[in-house]
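Comments concern the structure below.
With one protein chain held back, the other chains of the complex are shown just where they sit.
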Amino acid sequence: MAKKESTFINMVIVLFLVTLIASASLGIIYSITKEPIEKAKVAIKIEAINKVVPAFNNVPLNESLSVKQDKDSLIIYPAKNDGVTVGTAIETFTNKGFGGKIKLMVGFLPDGTIKEISVLEHKETPGLGDKIENKKSDFSRQFVGENPEEFKLKVSKDGGDVDAITAATISSRAFCDAMQNAFNVYKSLDTENDSTTVKK
Amino acid sequence: MNQWKNFSKGFFKENAVFVLFLGMCPTLGVTTTAFNGLGMGLATTFVLVMSNIVVSLVKNQIPEKVRIPSFIVIIASFVTIVELTMQAYLPDLFKQLGIFIPLIVVNCLVLGRAEAFASKNSFLSSVLDGLGMGLGFAMALTILGTVREILGSGSVFGYKFIAGDGILVFVLAPGAFIALGYLIMLVNKINNKTA
Partner (left out) sequence: MEYILIIIAAVFVNNIVLNQFLGICPFIGVSGKVETAVGMTGAVAFVMVLATIVTYIIQSAVLEPFGITYMQTITFILVIASLVQLVEIILKKVSPALYQALGIFLPLITTNCAVLGVAILTIQKDYTLMEGAVFAIANAAGFGLALIIFAGIREQLELVNIPKPLKGVPIAFITAGLLALAFMGFAGIV
């Protein structure tokens, strides 16, 4: 069978048809995968929240608050048991990481102490900056149980209370920056009433 | 056409990575672990086989002058399908492979096979060519990934066998180049001996 001739009209029709069929197929696949993709994203968030706050029976994702900062946002997830706040998970970030953005999920107890920290995303150097991860070193353990009102969230080089990771000062500083952002937002919550509005 | 030879050429004689030097970017970019290498290799194989199938079926309907853009659209569609499917069902792997998934569309291997083979051969030959070249590519990526993971992190497919870190440079950029260079040298030696 001879190939179709390269006349102008043939070329236009074929290219148009190919693109049309392609777009249609993709549209279908997109609508099929839309929900699972959303579900996967939500599952990751819920897993992180579960790790950093005590047991709760509300749906933090439905009561979340967003605070804009630096072209992105910090997100507050209140965790409540029978309507009483047992903890607040804050999705925070910093752009000052060695490899770029670092995202953390920090859990605060109602008295302001840090319950737990989970690293969501980072691009720090393997073997050095990646020690901010829980399973790679105890760096993040020193924050647990501390209240940032007294525990200064800066590395000791900068006059704070945090022991930096050896040879990974930039990553350690960035981690503290993300923690400070989270704490600042936490303090601004109207906790006298409930953790669902930000103090003016 | 000897279909066995057609299928098996992609593994050694015409291996995409070690002999033809096609698809270098993902080869270096994602092989920090064996699992990532394997995942990327299989994703690319899917796109390669599907695009080979479609191209070999419509080859006579596409005018000569628009064949490259048409092939590109076909390939890009399958890449997007892989993207969406991975995002939905394998989100962790999706995050690991990152930007290299959409980059499958410019993997010289895929466009190369469509242009050099699928547009000139039968449906069956094209399927086998796609499978062979793709799996050969996957094999190469898995090997490189395994080497880099063993040397760089002291683990294989996630199973650590040493405490602490390995020779870190191998999970970083320089190590990728160096490891691949030595692997190609090895393959050269083997191919020369059996030539």
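Side notes on the structure shown:
Residue numbering begins at 1 within each chain, and the chains themselves are lettered A and B in the order written.
Operating definition for what follows: a residue touches a chain if its C-beta (ideal position, glycine included) is under 8 Å from a C-beta of that chain, and two chains touch if they have at least 3 such contacts.
Model, not experiment: these values are computed from the prediction.
Check B:Y89, B:F123 or B:F177 against the missing chain and you find that the one touching it is B:F177. Taking the complete complex into account, B:C25 is the one of B:C25, B:L131, B:L151 or B:I167 that touches the chain left out. Considering the whole complex, the residue from B:M40, B:V55, B:L111 or B:L141 that touches the absent chain is B:L111.
Even with one chain removed from view, subunit A keeps its contact list with that chain: residues 19, 22-23, 26-27, 30, 71, 98. By the touch criterion stated above, the residues of subunit B touching the omitted chain are 21-22, 24-26, 28-29, 68-69, 72-73, 76-77, 79-80, 83-84, 99, 102-103, 105-108, 111, 169, 172-178, 180-182, 184-186, 188-189, 192.
The rule we apply is simple: only the chains that are shown with their structure count from here on.
Looking at the complex, you find that subunit B touches subunit A at residues 59-66, 69-70, 73-74, 76-77, 80-81, 84-85, 87-89, 91, 152-153, 165, 168, 171-172. Taken together, the subunit A residues at the contact with subunit B in this complex read 1-7, 10-11, 14-15, 18-19, 22, 25-26, 29-30, 33, 36-37, 40-41, 44, 125-127.
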